[in-house]
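Quick one: structure below, then a few questions.
Missing here is one protein chain; the remaining ones are kept as they sit in the complex.
When the chains are written out, they are named A, B and C in that same order, and each has its own residue count from 1.
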Amino acid sequence: MAQPKIYPSNDSSPASDFGLSPTEFTTLRTSATQAKALAYCPYSRFRVGATFLTSSSDFIEGANVENASYPVGTCAERVALAKAVVEGHTEGFRAVGVSTDISPPASPCGMCRQFMREFVPLECPIFMFDKDGNYVVLKLEQLLPMSFGPDQLPQPGEAGAQGAGL
Amino acid sequence: MAQPKIYPSNDSSPASDFGLSPTEFTTLRTSATQAKALAYCPYSRFRVGATFLTSSSDFIEGANVENASYPVGTCAERVALAKAVVEGHTEGFRAVGVSTDISPPASPCGMCRQFMREFVPLECPIFMFDKDGNYVVLKLEQLLPMSFGPDQLPQPGEAGAQGAGL
Amino acid sequence: MAQPKIYPSNDSSPASDFGLSPTEFTTLRTSATQAKALAYCPYSRFRVGATFLTSSSDFIEGANVENASYPVGTCAERVALAKAVVEGHTEGFRAVGVSTDISPPASPCGMCRQFMREFVPLECPIFMFDKDGNYVVLKLEQLLPMSFGPDQLPQPGEAGAQGAGL
Partner (left out) sequence: MAQPKIYPSNDSSPASDFGLSPTEFTTLRTSATQAKALAYCPYSRFRVGATFLTSSSDFIEGANVENASYPVGTCAERVALAKAVVEGHTEGFRAVGVSTDISPPASPCGMCRQFMREFVPLECPIFMFDKDGNYVVLKLEQLLPMSFGPDQLPQPGEAGAQGAGL
């Protein structure tokens, strides 16, 4: 894939391609940026804020929550999306915003892309904001091509799985 | 450790030993039990609800959120606690409630005990409710003895870590 | 991304594009396929085998190892790669093979793509075999575009991180 274009912070035109109003886009960015202040990241010192725009146009925020046992911590995107899910938002997400303190923008890690795969439409835009609000935007299916998803698992009692001798 | 005692649902006396009023105890149980309905668990079909009682006496709920790639999913306790943390509750938790659909009660998995270790006082009670509201209660330090925590990691630039040749 | 081409099992020509001999390709597939028998997957009943071809032309295998607490389990690709790393293979991987019992082929989950990102060259081919040995092949950078990697984290004592108020 070619290096994705970085849009300047004052250009909200890509948002409209994904059905977001300028206000929604600005709110998404402000929310993800402010969410960085919620991070608990004494180990990495790498703050991440994330916001999910739901089908009912709610903005649900999260930040990374680390642990002394590093693998036990969790990323901003998973915190925000798990919040959304337990608040009843399990489908139809309209956009995701992710914000960090670096430039060019950081992207969601692979684990978070996979966590999103379960709930977020493949064509949903992921806006990745740098420390100054400039951004890259890609669809989930561009960040996680040929993804592994629920339809690839065997169903309970399915012959295929049993045939595997399990 | 001897098998922990299971208290009947109508006995709230242990709660007072931990400084909870009968109403707080009842609310904790109701919250954790109702939170099960928020679970997304098509793979395990094992619903878990969790509630954290904060130092400001807020009840913060979560449930398990699974993924087609099983290791990518997250447990109820971590969803609820991460929510609490990004809402500003990072210390002084007064109690934790966990509820499942089985009996005797299930306990938090080791990963969740470790996630709690970062924020929850070692003497905080964890109430584990069975399908009928009967329960076991143990302190975090009883569920995770001799725990690994933040003070065991090397500080940035510390000689010990450097001496290890890293 | 367009749907990737599925190559029939008797066509090893793509392997040569990536510098693999026909024998190496065949060994990679046999290894990944046989590794499925090593899986411990009583919960998903979804066996996965994975093999990493190292810079020294060793074939290192793994399979998925699940846990009653689903998020605690680990995938085949991470088992195989962690084995390789602790055996001294930390760079220069020449190819990865992944095999499952379904068709079309399953891909590595996002968490495994991220785990690979730390050690596997972006241009390294990932061969994904279906139940009959037919396959899709993509480079790591195609499976994890615009990846998050080590160079994006702040260095110890770096001003950028400190400036973030952490």
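Criterion: a residue touches a chain if its C-beta (ideal position, glycine included) is under 8 Å from a C-beta of that chain, and two chains touch if they have at least 3 such contacts.
Being a predicted model, the structure only gives us computed values, none of them experimental.
Asks: Which of these touches the unseen chain: A:Glu24, A:Glu66, A:Asp101 or A:Asp130?
Replies: Touching the chain that is not displayed is residue A:Glu66.
Asks: Among B:Thr26, B:Ser44, B:Thr90 or B:Asn134, which one touches the chain that has been omitted from the display?
Replies: That would be B:Ser44, which touches the missing chain.
Asks: Which of C:Thr33, C:Thr74 or C:Ser107 touches the chain that is not shown?
Replies: Answering carefully, the residue with contact to the hidden chain is C:Thr74.
Asks: Spell out, residue by residue, where the missing chain touches chain A.
Replies: So the residues of chain A touching the missing chain come out as 43-44, 66, 68-75, 109-112, 156-157.
Asks: Name every residue on chain B in touch with the hidden partner chain.
Replies: Residues touching the hidden chain, for chain B, are 1, 4, 36, 41-42, 44-47, 101-102, 106-115, 117, 136, 138, 141-148, 152-154, 160-164, 166.
Asks: Counting contacts across the full complex, list the positions on chain C that touch the omitted chain.
Replies: Output for chain C: 35, 38-40, 42-43, 61-63, 65-69, 72-74, 78-79, 81-83, 85-88, 90, 111, 114-115, 117-118, 148-150, 152-153.
Quick note on the criterion: only the chains that are shown with their structure count from here on.
Asks: Calculate how many whole Å lie between the centre of chain B and the centre of chain C, each centre taken as the average of the chain's C-alpha atoms.
Replies: Measuring from centre to centre gives 34 Å for this pair.
Asks: CA centre of chain A versus CA centre of chain C: separation in Å?
Replies: Chain centroid spacing, chain A to chain C, equals 23 Å.
Asks: Taking each residue of chain A in turn, which ones touch at least two of the other chains?
Replies: Within chain A, residues 42, 111, 114-115, 117, 148, 152-153 contact more than one other chain.
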